[in-house]
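This is the structure, below, for whatever I ask next.
The complex appears here without one of its protein chains, the remainder shown in place.
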Amino acid sequence: MTRREFVRSVGVASAVPGAFMQNDQSPNAANEVQLSQIHGPSEQDEKAPGPFLPTKRRIGYAIVGLGRLSLDQILPAFAVSQYCTPVALVSGDRTKALKIADQYGIDAAGVYGYDSFERLAENPRVDVVYVVLPNGLHAEYVTRAAKIKKHVLCEKPMAVSSQEARTMIRSCKAAGVKLMIAYRQQYEPNNKALRQSIANGALGKVHGFVSSNSQQQGDPTQWRLNLKLAGGGCLPDVGLYCLNAARFLSGEEPSEVSATIWQPRDDPRFTQVEASCSFTLKFPSGLIASCSTSYDVHKSQFLRIEGDQAWAELSPAFAYHGNKLRYSKLQGDMETETAPQIGEKNQFALEMDHFAECILEKKEPHTPGEEGLRDHVIMEAIYQAAHSRKSVVLEA
Amino acid sequence: MTRREFVRSVGVASAVPGAFMQNDQSPNAANEVQLSQIHGPSEQDEKAPGPFLPTKRRIGYAIVGLGRLSLDQILPAFAVSQYCTPVALVSGDRTKALKIADQYGIDAAGVYGYDSFERLAENPRVDVVYVVLPNGLHAEYVTRAAKIKKHVLCEKPMAVSSQEARTMIRSCKAAGVKLMIAYRQQYEPNNKALRQSIANGALGKVHGFVSSNSQQQGDPTQWRLNLKLAGGGCLPDVGLYCLNAARFLSGEEPSEVSATIWQPRDDPRFTQVEASCSFTLKFPSGLIASCSTSYDVHKSQFLRIEGDQAWAELSPAFAYHGNKLRYSKLQGDMETETAPQIGEKNQFALEMDHFAECILEKKEPHTPGEEGLRDHVIMEAIYQAAHSRKSVVLEA
Amino acid sequence: MTRREFVRSVGVASAVPGAFMQNDQSPNAANEVQLSQIHGPSEQDEKAPGPFLPTKRRIGYAIVGLGRLSLDQILPAFAVSQYCTPVALVSGDRTKALKIADQYGIDAAGVYGYDSFERLAENPRVDVVYVVLPNGLHAEYVTRAAKIKKHVLCEKPMAVSSQEARTMIRSCKAAGVKLMIAYRQQYEPNNKALRQSIANGALGKVHGFVSSNSQQQGDPTQWRLNLKLAGGGCLPDVGLYCLNAARFLSGEEPSEVSATIWQPRDDPRFTQVEASCSFTLKFPSGLIASCSTSYDVHKSQFLRIEGDQAWAELSPAFAYHGNKLRYSKLQGDMETETAPQIGEKNQFALEMDHFAECILEKKEPHTPGEEGLRDHVIMEAIYQAAHSRKSVVLEA
Partner (left out) sequence: MTRREFVRSVGVASAVPGAFMQNDQSPNAANEVQLSQIHGPSEQDEKAPGPFLPTKRRIGYAIVGLGRLSLDQILPAFAVSQYCTPVALVSGDRTKALKIADQYGIDAAGVYGYDSFERLAENPRVDVVYVVLPNGLHAEYVTRAAKIKKHVLCEKPMAVSSQEARTMIRSCKAAGVKLMIAYRQQYEPNNKALRQSIANGALGKVHGFVSSNSQQQGDPTQWRLNLKLAGGGCLPDVGLYCLNAARFLSGEEPSEVSATIWQPRDDPRFTQVEASCSFTLKFPSGLIASCSTSYDVHKSQFLRIEGDQAWAELSPAFAYHGNKLRYSKLQGDMETETAPQIGEKNQFALEMDHFAECILEKKEPHTPGEEGLRDHVIMEAIYQAAHSRKSVVLEA
């Protein structure tokens, strides 16, 4: 089986990075070992997880920022990545960084402080700088990474304003490095299968989208509740998933926005940022998206997208684990629910591998800086609508 | 077991009409036959469906209007009612009405035309007039029923304007008859169990509510797509369920409304009324309700209500059959879903029985005219917000 | 729409009694009123529940025995029946019977004692005698009913031995009356849909069947725990559902049986009958059915049937309410679960209506005495296998 056949046989729903690839000449194709199927025709084929690159030939990542996301999700994800390996850490806490480096097999020489960030330039193993800092620092570090000619993967939200986002795009273009925003949901298998099925007409014409992404925040001193560092409250952090999903699942851009915000006066967590935000996006086709986000309700994550022939639901929708997809539709004379059992994959590995492939194969990433910029423009309109209590028209 | 014990043992979640009763002296209590339990303690008690009234002593209903709702749902529901029986039909199609009367054991003398409506006054078996006409005719027939001193059960939406709703309330008050709006969902067991659990604090403080109620309309000539007869499109017909649920589940009244409407220009179904509407209700406590309704998506009906300790979901939420309730919450160190298996009951029977009990026991109905009026005030604000593209403040 | 078209349009899955009918000339067809569909093509058609017979022309049932099943399930079921009405009660407790008669609108003249059973002969409204007595009395009352020339619907298990079952069949044949055994599950919509889909090849070749039907018994003095009255313990009462389902879903008869029984010595409930029984049925095609039943576990009711292309599961499977069907199968390259949303129907009404149609249309019932006899032959083999600890071969 050639690489192309492999990619084709796996299909979009498997959400392997290969699904975005169009090139047989992957440097690791020669490494592939697949055995013949022994099961009967009613069973799903088993697939060995390769081919993948040996460690020394993998794309090297420098992780900038060692907070929860890096420790709990990103660093462990390298273990199941196919093309990436962590080779450097940037942190303000050298003791912690050295411990982590030891655990993940990163040489102590790959541990940097923020002030020595530019020394990454001299480390030939570093291909990508992955910026996992508070939102308010994204612009600075993306720009610094571009200046030292490293490709940049930047956590979402891209920045704290559309202006910053534009600057970041320009800096990377000027430096000739790639910029990708880490919208992991767009690489998650259930979301991808849903997007594909909508594009194939499985729901008919899509007229409705309803989604919530919320969780309860605790510690009032965390940076997520600091306006300058976070750029907002629940909206840019978790509500962004609803907004981005409405866009990428429908394949359309909203033309008008209305919104409502709640910011209680007496809660120490919400002195600077909103606690809840509901926003409505109207699209040129007539689709209306109703989105809801909060930092003060128990973790709730789902989306339902409604077409004139069927609806689909992801519940949970934006979780690290356990996302589940089902459809409901009239079949014959019976309303019938259908649930493809889509295997769980590590979303951080999938997005890092995608970026690695873009670098290896000189392609543009699926979620470039422009994707992040668009969301910032819309989020600014959401805040404007909420504060003015009027709907805001978006330019095409 | 006394009546009171019976009611208590059944509990709110069983959604028997008795759950609203506070009086032991039900005329049928003497009829009760219950057997001892034979199952072990791990099993749910079995309950005979009585006590209920023998046909001749039941509250007699005149059904006004023989469209789909009457034929498909309301008339069949009498079979499982405990206190009600159909005794008269009012229809413009006498041949059809006589067939139906024959099927349901209604005497041919109980068949009336719209012009002979007032002759219901002379029929002593008629206690209640149930108005199941197009919305635009509700006000007229409720008023005519009040004038002939019959109690009135009126389908939702109550009317086509808050002004009509006020008049209807006044007419019934003046005539000394009871007026109830047929919000069947408030009598449905899963909704009732959810309302009760929220009141008991099962979700903590409620900050989020997300709901959709939508279906695809076909025939462009039906009255539901006629502005004068329907008073609007999807909003007063199906969106009303989301609006009403946000209010009765939270126990709060909204203070501000924003909304978006879609009415395609080229679809013969939507020349007079909206195809889709999303509206956001803000409540004084900080709760925000995001509601979505459409007449051009495949049947989609759910609600999720989010508290700071847990969320609950009804999916489906507003269906005639199959409503399902589940909760999600941290238990110990694991997120845990809990689904009480609440038996299905006929919602039309439950609401008709409730009204029967109100009459027998001289009580006010749980969903009086004022409940319908409140929804009309809010729906007018929703339309105003959508058309002005500004949020609208509601008076307390 | 003719009656035949109506039946065809409804389909098997709707499990209306009409699905068994082949005759357009139903006496009530003229009564049919159906409205045109107003929904769009993506929505399920709405159906008025008729046509059904007016009360006075319905098949009249005499209910013999007023225990839990009659009070909790059978009498209430008449309310949603289309062709049946209760016209007589036979009970040893005249006071209770008169109360019940009053509730259900049965004339006091229709209340009989066991000693005056034969006087039912003189009641022209009684077409069917429904025997709902302890199993050990079925044979006597079926025979007495046959002698007075009434059709007989007999609860399952048919009797307490195959010998009795044979006698009952002979008595009814000799008297020229119909005999049906009340296997309600065979009339339940989910079971019917599953049977049909298996016959249509949805699972491929069926090789596996696994099922449990169990519940916890309490009161040690009840007749179900009395060997003479019950004919056994959990096996004939609840295990029978697994056995019968294995046969009617596969459409095959078992050829060999093995079994294991548990009867604890120190439990007052199980001094006469088994507490648990597991039995394995081997079928000529290679299908093996593994069935499990107990009177001492919390209510547990499911079945899974496994073919070489797919499996299907009913969970719950034999419940009065809430049975749910789903399939699992490879679709494209993804294992996919499919769940038709089959509406709940009252199973007792469906089976009583089926028998009414058989009488009205002079047809044989779907579950005649021979169906009950076959199960008794197999249950005797199960007990023999359990006691001898050897497998028992069944004659074809």
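Letters A, B and C mark the chains as written, and numbering starts fresh at 1 in each.
Everything that follows uses one rule, which is that a contact is a pair of C-beta atoms (placed from the backbone, for glycine too) under 8 Å apart; a residue touches a chain by one contact, two chains touch by 3 or more.
This is a predicted model, so every value here is computed, not measured.
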Listed residues C:Ser42, C:Gln222 or C:Ser278, member touching the removed chain: C:Ser278
Which residue of B:Ala174, B:Ala199, B:Leu330 or B:Val393 touches the chain not shown here: B:Leu330
Given C:Tyr114, C:Trp223 or C:Trp262, the one touching the chain that is not displayed: C:Trp262
Interface residues of chain A (partner: the chain not displayed): 31-33, 35-44, 46-52, 54-55, 67-68, 71-72, 76, 79-80, 96, 99-100, 102-103, 105, 215-219, 222, 224, 296, 298-299, 321-322, 341, 343-344
Residues belonging to chain C that touch the chain removed from view: 203-205, 207-208, 210-212, 214, 216, 256, 258-260, 262, 264, 275-278, 280, 282, 286, 288, 290-292, 294, 296-300, 302, 304, 306-311, 328-330, 335, 389-391
Footprint left on chain B by the chain that the document does not show: 9-11, 13-14, 40, 42-45, 204, 308-310, 328-342
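Quick note on the criterion: only the chains that are shown with their structure count from here on.
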Equivalent interface positions on chain A and chain B, same or different at half: same
Separation of mean Cα positions, chain B and chain A [Å, integer]: 43
Numbers and ranges of chain C residues touching at least 2 other chains: 40, 42-44, 341
